[in-house]
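Note that one protein chain is taken out, while the other chains of the complex remain in position.
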Amino acid sequence: MTWEEVAALGILALTAPAVPGIAVKTKSFLTGRRGAPVLQLYFDLWKLLRKGTVYSRTTTWVFRAAPIVVLASLIAAALFLPLDGRAAPVGFAGDLVAFAGLLALGRFALVLAGMDTGSSFEGMGASREVTIATFAEPTLFLCFIALVLATGDVSLGGMLGAPLAAAWPGAGASLSLVGVSLFVLLLAENSRTPVDDPATHLELTMIHEVIVLDHSGPDLALILYGSALKLALFGVLVVSVFVPRAALAGPVALAVLFGGLGAVAVAVGVVESVMARLRLSRVPQLLVGAAALALFGIILQLH
Amino acid sequence: MTLVAVGLLLIVLAGVAATALSRWPAAAAWVFRVLFGAGCVAGGIAALAVLAGTAVPDVRFGGAAPFGAWVFGLDPLAAVFLLAIVSVGAACGFYGLDYLARERGHRAVGAAHLLLALLVTALAVTVIARAAIPFLVGWEVMAVLAYLLVVHEHERRDVRRAGLIYLAVTHVGILLLFAVFATWAGETGDLSFDALAAHPAFVAGRGAMILVLALIAFGLKAGSVPFHFWLPEAHAAAPSHVSALMSGVVIKMGIYGLLRTLVLFGAPPPWWGWVVLALGACSGVLGVVWALAQHDIKRLLAFHSVENIGIILLGVGAGALGMAYGYPLIAVLGFAGAVLHTINHALFKSLLFLGAGAVIHATHTRDIDRFGGVARRMPATAAAFLVGSAAIVGLPPLNGFVSEWVIYQTLLRGGSAGGAIQLAGLGAMVLALIGALALACFAKVVGVMYLGEPRDIAAAGAREPAAGMIRPVVGLAAACIAIGLLPIAVVPAALRVGSVVAGIAPATAGPAAVAAGPATVFTAGLTAALLLAWAARAAVVRRRGHAEAATWACGYAAATPRMAYTASSFAAPLLGAFRSVAGVRTTRTAQAFATHPSDPVLERVVLPAWHGVRAAAMALRPMQRGGLQLYLLYVVLAVVALLFYLFATGRTL
Partner (left out) sequence: MRSPAQLILLLVVLSDLAVLGTTRLSSCIRVLAAQGLLLGLLPVLLAPHLTVHAVSLGLGTVVVKAVVLPWFLAWAIREAAVRREIEPLVGFIASQLLGALALALAFAIAARLPLPTPQQPLLVPVSLATLMIGFLVLTTRRKALTQVVGYLILENGIYLFGLTQTESVPFLIELGVLLAVFVGVFIMGIVVFHINREFDSLDSTRLTELSD
C-alpha cells in the first residue's frame, strides 16, 4: 500500500458524505426548490456524534456491535477497489468474493440489529432488505462474471483497472450494459428510488430507513456515514466500468474518479426526480431485468 | 495405521463402558469422556500427519478370504474425512452425555452412547477401507446404526415413519453400490481399490453405467436433490446430537464416495461433470428455498444440509469438468473447495444443530415462532449459534467464506477459460443466489429465535444448559473462527487433497496456493480491525455513559412480543417470489391464517410412486393365495416356459 493509495482512500472517506448531498441537491433543483446544502450530511454527523446514546432494554450486544461491523466492512471493501484506475491497495485472486462477502457482512449485522429490537417495523424492514439482497447479489456476480470474461483477471484490481482499459475497444457494448446494470444495482443496494425512498419517513414504505429506527447518537452517525460510503463505493464501481483511467497519471485519474462520482450522484438525483417508487413486489423484477442486461453482456462476449 | 486402529479401539471401549457402567452415571460419563476423547485425538493426529505429507502404507488382512483381502489405508482424501469424523464425533459424543442425561430412567441411554461410539467407528472404517468389502460392510453398519439412533424416541409415530423412510432409502443406495462394484470388478473378481483403479478401459456403456449408478447411490446418501427427501424427516426426528452427527458427517460419506470414485475411475466424461454441476445448483437453490418455508428449526437446518451438499457438488462438478476438459488447475481447485467445504460444513452444521438442541432442550418446543429473546437467557449458546450462522452464510472472516471463496475461484476460472467449460461460470451466479438466500434464512432464524422478546412462556423460561452441552458448542465455534482466521493453514492441505482426487502432482496448484497468503492477511486484518473498533467503542461508551429505554420504533408505546415480526412473515416475500417451487400451502379462513411447508419431491413424486407400486403389488397378491395346487401349477408352468426358451434359442440342455 503506497502513500498515494492511502491518500486516495482518505479523500474518498472524507468526501463520501457529499455524494448523497449532491443527489439531494439535484433533486431539489429539478423540482424547483433550493434544498438542503450539499454538506448537510456533515453537519448531521457532527451533531449526532456529540449526542448521547439510548439503548433499548430488549437489545443485546448484537445491536451495539452492528454499526461498527457495518463501517469496518465497508472500509475493508474500499481497500479492494483500484481508485487510481491501475491497482488496488489489497488484492488477491478471487477478492471479488471478499468484496461481496464484506457487503453481506454489513447487511447481516444491520438486519440482525433490526431484529434485535423486537419491533415489527424493524422486522419488516429486515425482511424486505434480505428479499432485495437475494436478487441483487446474483446480479452483482453476473456483472463480475462479465468483467472477468472481458479482462481475463479474477481480482477486482485487474477487473476494474488496466486490463479493463485494454478490453474497452473490443467489448465496449458488453461493458456498457454491465455499467447500466451496476447503476441499477447502485439504486437497489443503497435504497434509492425506484427501490426505496430515502426521504420518506412512513414506516410502511421504507426499507433501509426503517431498520435503523432505534439507533441513536454516535451509532446513528456511523450508520449514516456507512450508507454514504456504500453509495460512494458503488459509484466508484460504476465510474470504473464506464471510464477506465489506467492511461492517466495518478492525480488526474483521481480527479476524474471524483468528478465521475459527482456525475453519478447527479444521475441518481435525476432518476429519483423522474421515477416514482416501484411497488415492492416489482423490485425483484427490476433486478431480474438488470440481471438480464448483464447476461446479455456476457452473451455478447461469448459470441 | 496403528494409531488409527488404537483410536478406534478406544472409541469402541468408550461405548462399551458407557453401557456397562450405566448404573453409575457419573463414572460412566467420566470414563466415556476420557476414552472417547483419547480415541478421537489419536485418529485426529493420524489424519493430520497424513495431511501434512506423511505417507502411510496399506494394511492387508486375510488374503484367502472370499471376495479378496481386506485392505485398509490412509491417503490424504481419507485423512480429511477422518478428521471431520473424529472432531464432529467427539463434539456430538460429549454433548450427548448431558443431552440424554434427563432420560436415564425411562430409556436405554447407555445403549444410545454405545451406538454412537459404534457409528463413529463404522464411519472411520468406511473411510479407511481400501477394498470394496470392508467399504460396504462399514457402509451398511453405519446405515443400520444411524437408523437405530434416529428412532430413539420410537414411541412417536412420526419418528418411526422417518426411520422407515431412511432405512428404505439407504438400502436402495447400498444395492446400487453392490451393482457398481460388481460391474467394476467384472471378471477379475479382485475388489481392492488398487485393482479397481488399474482397470482397463471400459467397453460399451459400462463406464457410463458405473458413473451413473455411483452418482445415484452416493447422491442418495449425500442428500442431493432429487434424492434428498429422506433427509429432513430423519434429521428432524433424531435427537439433536445424532442429527448433528448425521448432518455433519454421515451425509458426507456420499461425497467421500463420489470423490473416491473419481480417484479410482480417472477422468470422467464431460456430461457427468455437467450433471453433477446441475444437481449441485438445484440442490443448493431448492434446499435453501425449502428451508425458508420451515417452521421447525430442525427441519430447517436439515434442508440447509441439502443446500450445502449442493454447494459441495458445485465444487465436485467443476472439478470433474476440469478433469474432463483438461484444465488441471480448475480440477484441483474444484475438489479442494469441495473438500474444504465438507470439513467446514461438518463443523458449523453440527455447531448449529447442537446449539438448536440446547434451546430445544431448555424450551421443549421446536417451533421457531415460539422462541424469541433466547440470547439474553442463554448467552454462550446464542453467541456460538451466531458464529455458526455467519459461517454457514459464508461471511468473512469465518470458515464458510474460505471454502466458498475456493469454489468461486474454480467457477470463475472455468468461466474465463475457453471452450465449453465457460458455461460453468454461471455457477458463480447460482452460488451467489444460494449465499443470499442463506443470509435471508439465517437472519430470520437468529433474529426470530435469539433476538427480540420471548414470544412464548417456554422461551421466557429458557436457561443455559449444563457445561457439558456448552463446551462442545464453543469448541466447534472456536474451530470455525480458527479456520476462517487462518486460511493459509488449511488451503494448502485442501489443495493437496484436490490434487490426489484430480490425479495430478501437487505442484500444479501453485498460483492458487499463493493466494492463500494474502487471503489470510485479509481475514486476520478484518478480525483485528473489528476487535479494535469494538474496544474503541467500548471505551467511548464507558466514558460517556448511555441511557436505557423501551424500544422506540417511532414511538409505538404499547408493543407486545406477539407484534414482533414472525418467521413466516419474514420469509413471505421471498417465498412469494419463488412460489412455483416452494411447495407452501396456505390455509386461510376469516379467523385464522396458516402456512404449511411441504417437500414437493416427497409429496408429489416419491409418495405417489410408492402408492403406485403398492397398488400394483396389491393387484398381484391373488397370485400368492397359499394353495398347494396353485404353486405346483406355477412350477410346471415355469418348466414348460424354460423348455420353450431352450427350443427357441436352439441350445441344448
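We just call them A and B in the order they show up, numbering each chain from 1.
Criterion: contacts are C-beta pairs under 8 Å (C-beta built on N, C-alpha and C of every residue); 3 or more make two chains touch, one makes a residue touch a chain.
A quick note: this is a predicted structure, and the numbers were derived from the prediction, not measured.
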Touching the absent chain when the full complex is considered, from A:L39, A:A173, A:A255 or A:M275: A:A173
For chain A, the residues touching the chain missing from this view: 172-173, 282, 284-286, 288-289, 291-293, 295-296, 299-300, 302-303
Residues of chain B (touch criterion as defined above) contacting the omitted chain: 577, 580
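Convention: only the chains that are shown with their structure count from here on.
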Parts of chain A lying in touch with chain B, wherever the complex brings them together: 52-60, 62, 64-65, 68-69, 71-73, 75-76, 90-95, 97-98, 100-102, 104-105, 107-108, 111-112, 114-124, 126-128, 130-131, 133-138, 140-142, 144-145, 148-149, 152, 154, 203, 213-214, 218, 280-281, 284, 298, 302
List of chain B residues in touch with chain A within their complex: 372-373, 375-376, 382, 386, 390, 393-396, 401, 404-406, 408-409, 412-413, 415-416, 422, 425-426, 428-433, 435-437, 439-440, 442-444, 446-448, 451-453, 511-512, 514-515, 517-519, 521-522, 525-526, 529-530, 533-534, 537, 540-541, 544-554, 556, 559, 561, 563-565, 569-574, 576-577
